[in-house]
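Excluded from the complex is one protein chain; the other protein chains are retained at their positions.
Each chain gets a letter, A and B, in the order it is written, and its residues are counted from 1.
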Amino acid sequence: MSTTISLETMGESLSRLRERRPLVHNITNFVVMNFTANALLALGASPAMVHAPEEVQAFVAISGALVVNIGTLDSAWVMSMSLAARQAVATGIPWTLDPVGAGATAFRTRATLDLLGLAPNVLRANASEILAIAGTSGHMPKGVDATISSTHALEAARHLARANRTIVAVTGAVDYVIGADGGVALEGGSPMSQLVTGTGCAATACVGAFLAVEKDALLAAASALAVFKAAAAMAEPSGAAGPGSFQSALLDALHRVSPADLAEHVALRRL
Amino acid sequence: MSTTISLETMGESLSRLRERRPLVHNITNFVVMNFTANALLALGASPAMVHAPEEVQAFVAISGALVVNIGTLDSAWVMSMSLAARQAVATGIPWTLDPVGAGATAFRTRATLDLLGLAPNVLRANASEILAIAGTSGHMPKGVDATISSTHALEAARHLARANRTIVAVTGAVDYVIGADGGVALEGGSPMSQLVTGTGCAATACVGAFLAVEKDALLAAASALAVFKAAAAMAEPSGAAGPGSFQSALLDALHRVSPADLAEHVALRRL
Partner (left out) sequence: MSTTISLETMGESLSRLRERRPLVHNITNFVVMNFTANALLALGASPAMVHAPEEVQAFVAISGALVVNIGTLDSAWVMSMSLAARQAVATGIPWTLDPVGAGATAFRTRATLDLLGLAPNVLRANASEILAIAGTSGHMPKGVDATISSTHALEAARHLARANRTIVAVTGAVDYVIGADGGVALEGGSPMSQLVTGTGCAATACVGAFLAVEKDALLAAASALAVFKAAAAMAEPSGAAGPGSFQSALLDALHRVSPADLAEHVALRRL
């Protein structure tokens, strides 16, 4: 695994992201498009949502990273996702997959496995989805929420990382970012994140933004999740009023979170 | 009608909803997907937005309730709505219809009547839509807003409830929830709700959430609307700053509204 991974190198990635302001091409779900675009803008990236088969390949070519999220998939959108992912791989643009609700239906699991076959640089999911993809789930997924702890998906994540030669990020109370030969655990954040739709999806988009400025995919994914956890912790006092206030405060925090905040709000553990 | 309907039994429904956290399958419009998902999460339910014809039937099967909202319909989406509604009826999953903008165009009215023929457990609409569906409107609907009082649609609602053997909920300054042999009126809430898009759609989604935990559809619909009115009343002080603040405060209030708040903020009258 990366020998340079630390909260300090993550902070350097964050500074680099804000200097370069990478264009992040998202093919994502209808529910979270607005929040995702606002999260990327707040973080310091430049978001675009583009899905037409006539232009996804051309748009990948001008982007720093591609993010694919299947939340409100249908067959036409899956085709666009596939076109875009193939183009990304062919031209060396890093891409990230968020398999929302994998395991909930056969159609969704099939789409996930097909996209996973296109070699994403990072797979970001919750524990239910990781178990479903690894085929080791004894749990019936409940919609698109994680109802089991990320720790229970750690072995499945290791398996997927090796089998697919990708970085696997499982998020929850503890976030795990796993590569072929090691990984990290991140602690911090806020339980309020569970009460706002799209926080996981926005975190995936932030992984994309970091991949545009950091070639080490494990460091990029860990940086994005650490920044997201720090921002959630900083937003938490607003969560006392409820999830509506927390949502606004999370965007505010993504804008002001600094490299120094990572050390203050996130604990990093090597695995 | 239900002999047990009271603010107290509504409060019991709310507590049950929060214990069980039902999965609510939404096929709804693009404008309100994010706000609807956040409203359901704040309330205590688990939202999912799923529309692909390849998976809607399978997804209905794992859900506690289905909610269909035609706001940004097109023919492909109406086909998915129909597939999902038929599956819900066939398997005993309660479903709710929100006929946004019925009456504004012939296409929209036709889709509404077709879906209404699939026996929704609850029809939730504003006065203009109810009058259009009942065919008794002398008013040209103005877009998707209600421009006439819910009270003017009370007779049409009674007619629709009997003719379709369903519960009809007409919302406005006064909410009416009408069954074959009676109903209730609910007063309270805030006029600021009119200034935030999707409050009616989110209320419909909450009806779905209550139907997942309460078999008496009249009680379920009335509970959802009472909770929504109480939350709006609790959010109103933030509305002094304007509709942006009110929107956040409404989500906060949906999260903290308690059974006791119903008695404090809502007046119930049997019809």
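As a working rule, a contact is a pair of C-beta atoms (placed from the backbone, for glycine too) under 8 Å apart; a residue touches a chain by one contact, two chains touch by 3 or more.
All figures in this text were calculated on a predicted structure; none of them were measured in a lab.
Contact with the chain not shown here comes from a single listed residue; of B:N126, B:S190, B:S223 or B:Q247, that residue is B:Q247. Across B:A104, B:L118, B:A180 or B:L268, the single residue that touches the chain missing here is B:A104.
Annotation: of A:I62, A:A90, A:A240 or A:A260, A:I62 touches the absent chain (contact as defined above). One chain is missing from the display, and on subunit B it is touched by residues 29-32, 34-35, 71-75, 101, 104-108, 140, 142-145, 194-198, 241-245, 247-248.
Even with one chain removed from view, subunit A keeps its contact list with that chain: residues 23, 30, 33-34, 37-38, 41-42, 46-55, 58-59, 62-63, 247-256.
The rule we apply is simple: only the chains that are shown with their structure count from here on.
Mean C-alpha position of subunit A lies 33 Å from that of subunit B.
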